[in-house]
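Once you've had a glance at the structure underneath, I'll fire off some questions.
All protein chains but one are shown in place.
Up next, subunit A:
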Amino acid sequence: MASIVEPFAISHIAGRFLLFDVDAISHARREHNVCGVLIGTIPNLSQQNVFLGIPLELMPEEARVLVEQGHAYILDDVETHRSGFLEMSRETRLTALKAMDEKGRELAIAAKKRAEERQAKALKELGLAPKETEPTEIPPTKLDRYFITPTTSYPVLPKQQETVSATMPEVPRSYPLFRYLHSKGYFSTPGLRFGCHYTVYPGDPLRFHSHFLTTGLDWDEEFDLLDIVGGGRLGTGVKKSYLIGGEDRLLADQCDSGPPLESVRAFSIEWAGM
C-alpha cells in the first residue's frame, strides 16, 4: 500500500464526493475514522450489486470534516478533465503516448516469453527435448507492440492541472453533531435504515456493532416527544441508544474569541424498562 500525501483529493462529480484512490480510502478509514460507502460495480461481476468496489462515496459531512481539518481538498473533477485534456501541451501528450508505447512493448515481450515457456513445457510433457534456440535479443522494431487503452486519467493527466474547488461542501443541519462525534473518534454511517441521520460506531464498523442512532438538531428546533419515544424504543430493541444533539450557537460564537469550549451537547436516550 502506497503512502498518501496529505491533503489528498476528493473528487466532486455530479454533486457526489468520491474517492477513486484505494490508498486514500484506506488512509481515510485508518487515520481519520471516515468510512464511506463503496458504490462502484466490479467489471468482472457487473450483474450483481452485493459486492461493490471503487469509487467510495463520502457523505458531504465526511468530505467537509476532512477539508476543514486540512486532510483533503475538493477536486472539481469534471473541469479538471475537461480543461486538462483539451489544453494539454504537445510535450505532455507525447510523453504520455511514449509511456503507453513502452508499456505496450513490455507487454508484447512478456507475452512472447510466456508463449515460449508454454511451448517448452508442452514439448517436455510429450517427452521431446525443448528447442535449443540461442537466446536472442529481439529487436524492438521487429516485435509488434500491444496497443494500450489507459483505464485511469493518471498518470496521463498531469497533477499540476487540477482544478481545486474553492467552496466547502454543503452539509445538512445535523453537521455539528456529526463533527462532534467524529472528533471523539466515532465512525458514522448513513442512518436511513433506522430512520435517523447517522448510525454511529465506537470503532471501525468491521469490528464493532453500532452504539447509537443519531439525529442532529438545531438548538431551538422543536421536536415531538413521540419521536423521542419512538427512537428510544427502536434503539433499545436493537441494543443501541438514541442520541440527539446539536450546537449551541451562543457557545460556538464565544469559542471564536475565547478559550475552546464544547458547543455541541448530546443526550442519550434508552427505554427505562418500566
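Everything below uses one rule, namely that a residue touches a chain if its C-beta (ideal position, glycine included) is under 8 Å from a C-beta of that chain, and two chains touch if they have at least 3 such contacts; residues count from 1.
What we mean here is this: contacts and distances are computed from a predicted model.
Asker: Looking at what's absent rather than what's present, what does UniProt name the missing chain, "Proteasome assembly chaperone 4", "Tax1-binding protein 3", "Cell division cycle associated 4" or "tRNA-splicing endonuclease subunit Sen15"?
Answerer: Of "Proteasome assembly chaperone 4", "Tax1-binding protein 3", "Cell division cycle associated 4" or "tRNA-splicing endonuclease subunit Sen15", the absent chain's UniProt record names it "tRNA-splicing endonuclease subunit Sen15".
Asker: Among A:26, A:95 or A:236, choose the residue that contacts the chain missing from this document, as touch is defined above.
Answerer: Hidden-chain contact among the options goes to A:236.
Asker: In the whole complex, not just what's shown, which of A:19, A:181 or A:196 touches the removed chain?
Answerer: Touching the chain that is not displayed is residue A:181.
Asker: Name, in rising order, the residues on subunit A that touch the hidden chain in the full complex.
Answerer: Answer for subunit A: residues 181, 184, 202, 211-212, 217-226, 228-229, 232, 235-236, 239-241, 243-246, 248, 265-274 touch the chain left out.
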